[in-house]
Every structure is written in C-alpha cells, then in structure tokens.
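Only a single protein chain was left out; the remaining protein chains are all shown in position.
Take a look at chain A:
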Amino acid sequence: MLFWFLLLCVQLMLGWIRASELTFELPDNAKQCFYEDISIGTKCTLEFQVVTGGHYDVDCRLEDPDGTVLYKEMKKQYDSFTFTASRNGTFKFCFSNEFSTFTHKTVYFDFQVGDDPPLFPNENGVTALTQMESACVSIHEALKSVIDYQTHFRLRETQGRSRAEDLNTRVAFWSIGEAFILLVVSISQVLLLRSFFSDKKTTTTRVGS
C-alpha cells in the first residue's frame, strides 16, 4: 500500500505530460512565440485556429531545438500538425501577425505533448485490460475527439457571432451618420443657393439702372 502511494508520488512528479490549450490576442505587427521542452520520441500535435480578426489568417512557424523549421505556413486560418520529437530540447512555435497593419487577431492553439498520463501508476501498458476496461478506454478516446470537435465548432461560432455583432453596431452607427449627413447637406445646399441669389440681386439691379 505504501509502495503504491510512493509510486503515485513519483508518477505525479514525472507526469506533467499534458495538453496546453490557450487563446490569446495577437496585436497587429506582432509576433508571439511559445516554447516547450520535449524529450526525444514524444509524439506531439499542434493545432491552431484564428478566432476573430481581419481575414482570419495568421502565419505559423514551428522549429526544433536546432532551428530547423518543421512547419511553416503563411496566412492560414486553421491547421493541425503532428510530429515526433527527433531530439531532446526546446521546441519553439510562433504566431505572426506582422503582415497586418491594423487588425488584431485572436488565436487559439492546442499543443499536445505525449499521451495522457495513465490513470494508475502500475499501468505500464503491459498489463492486459479486461473487456470492460478496453471499452472504457475506447469511449474515453471517442469522447476526447468529441470535445475537440466541440471546441472547434465553438470557435467557428464565435467567429460568426463576433462578425454579426460587429455588423449590428456598424449598421446603427452608419445609419445615424448618414441621416445626419443628409440633413446637413440639404440645409447647406439651400443656404448656398440663397447666398448666390443674394449677390446676383445687387448685380442685376446695377445692370438694370
């Protein structure tokens, strides 16, 4: 029992293999880089999606500790890239909005390193699972992909909704602005026309006499 707990503690210390999912705002002409220390042979996945801003595109670049570019895409809206770490070290991935002059972008990314930590410390993948347990494992994997799809759906919906809200405020603003401009232009037209005729009147009387 004690041994089990100690093993658990060790497991917890080593078990920080997990997914990092963040949504952040990337201002115009800015570049944001993230780093992660990965050990050799770990299978990693980087997924990103632009949520709001401009044409919903961003540049993404993934480099290994040697500086070799593993993945480079310009102006991409959504992509997913899986790779296996070829060496130990710090991997770096950057999102760039340097091509944009005035739109900020909101970018979501999900960087998964390795597999999920196992639920039990004595599970080394060697012990055979019962039918029930393997059914649970497959349901767990399926639910994970459901949650993943849900996240992407939520992001697309956020995209559409923020555009709609933007449109809503813009319609109100511009309608009021146009009505105002209409009134101002029509009144000034009349006033200008009146001013022409006021001058002309003195010249016509001079000509007449």
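Operating definition for what follows: contacts are C-beta pairs under 8 Å (C-beta built on N, C-alpha and C of every residue); 3 or more make two chains touch, one makes a residue touch a chain; residues count from 1.
The working rule: contacts and distances are computed from a predicted model.
The complex includes a chain that is not drawn, and of the options "Autophagy protein 5", "Signal peptidase complex catalytic subunit SEC11", "DNA 5'-3' helicase" or "Transmembrane emp24 domain-containing protein 4-like" the UniProt name matching it is "Transmembrane emp24 domain-containing protein 4-like".
Screening A:Ile40, A:Met74 or A:Leu183 for touch with the missing chain picks out A:Leu183.
Where chain A meets the missing chain, the touching residues are 1-2, 5-6, 8-9, 11-13, 16-18, 20-25, 32-37, 106, 111, 119-121, 130, 132-133, 136-137, 139-140, 143-144, 146-147, 150, 153-154, 157-158, 160-161, 164-165, 167-168, 171-172, 175-176, 178-179, 182-183, 186-187, 189-190, 193-194, 197, 201.
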